[in-house]
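Provided herewith is a single structure, encoded as structure tokens, for subsequent inquiry.
For this view, one protein chain was removed and the others were kept in their places.
The chains carry the letters A, B and C, assigned in the order they are written, with residues numbered from 1 in each.
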Amino acid sequence: MLYREAGQFKTTYAADQQLFPIRQDRLGVIALLAIGFVGVPLFASEYWFSAILIPFLVFSLAALGLNILTGYAGQLSLGSAAFMAVGAYAAYNFQLRVEGIPILVTFIMAGLTAAGVGILFGLPSLRIKGFYLAVATLAAQFFIVWCLTKFPWLSNNSSSGVISTQKMFIFGHEFDSPREKYLLVLSIVVFLSLAAKNMVRSSTGRAWMAVRDMDVAASVIGIRLMPTKLLAFAVSSFYCGVAGALYAFCYLGSVEPDGFSLELSFRILFMIIIGGVGSILGSYLGAAFILLLPIFLDIALPFFANLFGLPFSTATVSHIQVLVFGSLIMFFLIVEPHGLARLWQITKEKLRLWPFPH
Amino acid sequence: MSKQIGDVILDLQNISLRFGGVKALTDISFNVREHEIRAIIGPNGAGKSSMLNVINGVYHPQEGKIVFRGAQREKMEPHMAARQNIARTFQNIALFKGMTVLDNIMTGRITKMKASFVEHALWFGRAKKEELEHRKKVEEVIDFLEIQHIRKTPVGRLPYGLQKRVELGRALAAEPSMLLLDEPMAGMNVEEKQDMCRFILDVNDQFGTTIVLIEHDMGVVMDISDRVVVLDYGKKIGDGVPDEVKNNEEVIKAYLGAGH
Amino acid sequence: MTKIFKPAFAAAAVSLALFAQGATAAEEQFFPIIGYRVGPYGANGQSLFGGFIDYLSYVNLKEGGVNGVKMTWEECETEYNNAKGVECYERLKGKAKASAGPIHPLSTGISYALIEKASADKIPLAMVGYGRTDAVDGSVFPYAFPLVTTYQMQASAIVKFIKDKEKGNLAGKKVVFLYHDSAYGKEPILALEAESRLNKFDLVQIPVAHPGNEQGAQWLKIRQEKPDYVIFWGWGVMNQTAIKAAQKVGFPRDKMIGSWWAGSEEDTVSAGDAAKGYMSATFNVSGKAVPVVADIEKVVYGAGKGNLQDASKIGTILYNRGISMAILSVEAIRKAQEKYGKGKAMTGEQVRWGMENLNITEARLKQLGATNLLPEVKTTCDNHEGSGKVKIQQWDGSKWVAVSEWLEGNKGLIHPLFQASAKQYAKEKGITPRDCAKEK
Partner (left out) sequence: MNFFFEVLIGGLLSGVMYALVALGFVLIFKASGVFNFAQGAMVYLAALSVVGCMEHGAPLWLAIILAFIIMTLFGIATEKFVLRKLVNQPPITLFMATIGLAFFIEGLAPMVFGSEPRALEIGIVDEPIEAILESANMVISKFDLVASGVAAVLVTVLALFFQYTRVGRALRAVADDHQAALSIGIPLQHIWAIVWGVAGFVALVAGMMWGARNGVQFALTFTALKALPVLILGGFTSVPGAIVGGLIIGASEKLAEIYIPPVMQSAFGGNFGGIEGWFPYVLALLFLLVRPEGLFGEKHIDRV
């Protein structure tokens, strides 16, 4: 009864097509935004801002980008981290080389640069499918990172290839405390999430899903495969690019090309699989899970080891962490292959009837 | 029948199609007139589906000419057929399994939507207006096919017969001038077949849509089509009004075997 | 559903319990340790952090802490991953408010990511033999200490070593620089280029793509180039592979000189016989002959408080390096206590002062039982390096043997490079450098 749609009649198509057609969802999202913009900044500690919330938002954005490509348009990619790298280095260079460019414009330009590179590496998708394409995206992963280390101009001739990001000003105000950075990232992520939600509920998103579900049928009903797939690559890379710029500017402050490794790409892929492929909410849930699980294990395992007096050495604890992480991924895939987003949906369906199960 | 059958709108001349060394279609010619129901029949493997695939550009014949509405067609991609108002359904249902009925049918109108993805993303300009306009059209199709109750159901969960109906809906949503139906009644029970026949005739009648149809059920074919073309082993063996075809020697031979 | 929720409850319970633990007692010196014991470099991390922690335990057991202040620490696993390193730093930072031993990130990538944060949080960053090397200029980087020596000074010292071998003349000789194609491998290039101009030898640079488990092409190229020496900047699997590949093309290993991260038992043992004769730089010696190492084994492992799972690693290069790092940290705290009050826990800011005024002389090393373990270190505001000396060691098939005295790189050539780079950084970041003349 908590989550009941009965009694909410839609009398217009407009009402039926709004962003969140169910009232409880609407209220929930508003509450969440209020907490995010007001509650959290009031109470969270610096650790939460810089080590949990900012990376969570940045990774959610990157996962969202990958989800657009993989979840909605059906093109598996193992190169998300490379597009983040493009975004990070592009943002650095725009700040460095364009006098007085506003930081938000910088982020947009970073996204657009990544989108351009994304289109380039999306071109093979017109001929190559499935795992062949996935492996082919590794070419993007390795090639882009290599380029960033090889053209010193891109890192302003830093001898090591490491870049250190510039200060961020918006209307003359410097965003340098973790709280301010958090709010900046949150605003961008909320805006881009809304945009993503709008895209996937309109004909852009339907075209992507049509291509994903059955590309021949999609082309027969008039969808042009090439622009549709390339648009997915572009939008996805744009999101990853902005995420990369935020990763550099608001999270680490200093990045090197090697930081955007294949491992990072895999983490982002994990996020959408665990969270839910083809679900915007899933991108968030997955990012939270993948980010928090190692931290949780890191804290919990030594605690349990102490509690039960287990003779674990520090190294053993570290190994168990990796082992448990791998097991949990398998466990989740077995229990719910459609990810946390589906679990949430099932929960909602149960709540719809609760407390009267029939 | 009250409807007016018009001029030839699609003329296929000497079509031959090969896959590697396999000949799928050999030197086939026939035409389709405006507003008629044109059936293609033949035993399994006769090349019927290949024929439809040639018409809407999925396959490109090595030889032959296709004249559509008076213009000879160049080699083209499937999506261009859609832009020429040709819609179709598939033998093995080709719905978008991950989407709801409503969204599936909405995709049928994709060629008519003009808003760019930026407008969609920011939900301004044409995006919202279009979405509502087309939703209205789609609801008409939903009403027409009597599938209101499953509007928000993911198509993967629907029974076979309903999926077929949704697929027809997706094709109809495009408001096609020509509709290609590949075995629309395969695997249906009698009642479902009757429904489907009714929809096909209604479409033809109410909207004047030209229909090219592949069907195995002879009764249905003979009842509803205006003209029938018969294929066997990639060759045309008969063409004409149902009665004519029914009595064609070669057709009888192909269907009942040489021993007859 | 219950299947899923049960762990969630357990999780909540654990986190509550943990947050309740809270603050450390007043007179304890807290070390945030962000380390790695798994992943590609996990084996190296185990020895390093083992040595580091064992020395802290040793100080506690042997003398009851520094003037009575006990050493405490908490470890956080980074897997050598930058983002995780930052998370660890932020997590441990909260506990480092009252007192903070220097943080050793033990990864160049993490060091870079922490430089600004640590400076803002007033926690000193010790990068002993890695990290951001232009932080030698303490006027721009008050909180970052590339202690003992840097990649550039090391490269310069290696050049000095081969120059000595060639009777003081390198003109017309050919040196190949084979490096891990990353920030780490690229750092010494400027220094080597400067040396090659100065000493008129040919320098051929050959990068190896990460992870470096394939070097066939590079070594065939080296064979074609016929260099007199190969200077080698590898890390992890790249080291064994290089040694093996050198053997494969018949390049003499005793003409190969690695960096100090390419010169541990982890690198040579797994290369087997191929490693015999291979040389590397180091800023600490191996073996249990060093009194403090032997004493740690007796005191710490005798009390059953050793950190190493595998005690056979005591006395290895990386273990002894961990001890050296800990000695520098503890000495910095001792120094800080001299100024800010003996027997008190030192804040990060106070430890920073200690690190900037280190003066570990031969005599002091002797008192510590660390004679020859590491070179003398004397830091100042404008020299956060403090030594710039390395030894060259050679693998004799079963252990590392030092084959040179402490060699100092060409400071006059190298340090200006740091100052130029630091100046550029200060300009980009809008930092006004401190006036070192006024510090003391």
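Simple rule for what comes next: contacts are C-beta pairs under 8 Å (C-beta built on N, C-alpha and C of every residue); 3 or more make two chains touch, one makes a residue touch a chain.
This is a predicted model, so every value here is computed, not measured.
Novice: Decide which residue listed in B:F68, B:F90, B:W123 or B:F199 touches the omitted chain of the complex.
Specialist: B:F90
Novice: Given the contact definition stated above, which residue among A:Y72, A:F238, A:F270 or A:F289 touches the chain not shown here?
Specialist: Missing-chain contact among the listed residues: A:F270.
Novice: Touching the left-out chain: which of A:S60, A:N93, A:T106 or A:Q321?
Specialist: A:Q321
Novice: Using the touch definition from the top, which of A:A136, A:L183, A:M226 or A:L281 touches the missing chain?
Specialist: The single option touching the absent chain is A:A136.
Novice: From the list A:L32, A:L307 or A:L333, pick the residue that touches the absent chain.
Specialist: Going through A:L32, A:L307 or A:L333 one by one, A:L333 is the residue touching the chain not shown.
Novice: Since one chain isn't shown, list which residues of chain A touch it in the complete complex.
Specialist: Answer for chain A: residues 70, 76, 124, 127-132, 135-136, 138-139, 142-143, 146, 149-152, 216-217, 220, 262, 266, 269-270, 273, 277, 315-316, 319-330, 333-334, 337 touch the chain left out.
Novice: Suppose we count only contacts with the excluded chain; which residues of chain C make the list?
Specialist: Answer for chain C: residues 37-40, 42-43, 46, 181, 205-211, 213-214, 216-218, 220-221, 223-224, 236-237, 240-241, 244, 247-250, 266-267, 269-274, 310, 313 touch the chain left out.
Here, only the chains that are shown with their structure count from here on.
Novice: Which chain has its Cα centroid closest to the overall Cα centroid?
Specialist: Centre-most chain by C-alpha means: A.
Novice: Would you kindly tell me how far, in whole Å, the mean C-alpha position of chain C lies from that of chain A?
Specialist: 35
Novice: Report the inter-chain centroid distance for chain B and chain C in whole angstrom, where each centroid is the mean of the CA atoms.
Specialist: Distance between chain centres: 72 Å.
Novice: When the C-alpha atoms of chain A and chain B are each averaged to a single point, how far apart are the two points in Å?
Specialist: The computed centroid separation for chain A versus chain B comes out at 41 Å.
Novice: Can you pull out the residues of chain A that are in contact with at least two other chains?
Specialist: Expected reply: no residues.
Novice: If a residue has to touch 2 or more other chains to count, which residues of chain B qualify?
Specialist: none
Novice: Can you check the complex and tell me which residues of chain A touch chain B?
Specialist: Touch list, chain A to chain B: 13-14, 17, 195-196, 198-199, 202-207, 209-210, 212-214, 216-225, 231, 235, 278.
Novice: Please name which positions on chain C make contact with chain A in the complex.
Specialist: 1, 3-4, 11, 14-15, 17-18, 36-38, 42, 46, 49, 75-77, 79, 81-84, 86-87, 89-91, 93-94, 108-109, 112-113, 115-117, 181-184, 186-187, 189-190, 209-210, 307, 309, 421, 425, 428-430
Novice: Mind listing the chain A positions that touch chain C in their complex?
Specialist: Within the complex, chain A contacts chain C at residues 45-47, 50-52, 55, 146, 149, 159-162, 164, 166-167, 251-259, 263-264, 294-296, 298-300, 303-304, 313-319, 321-322, 335, 343, 347, 350.
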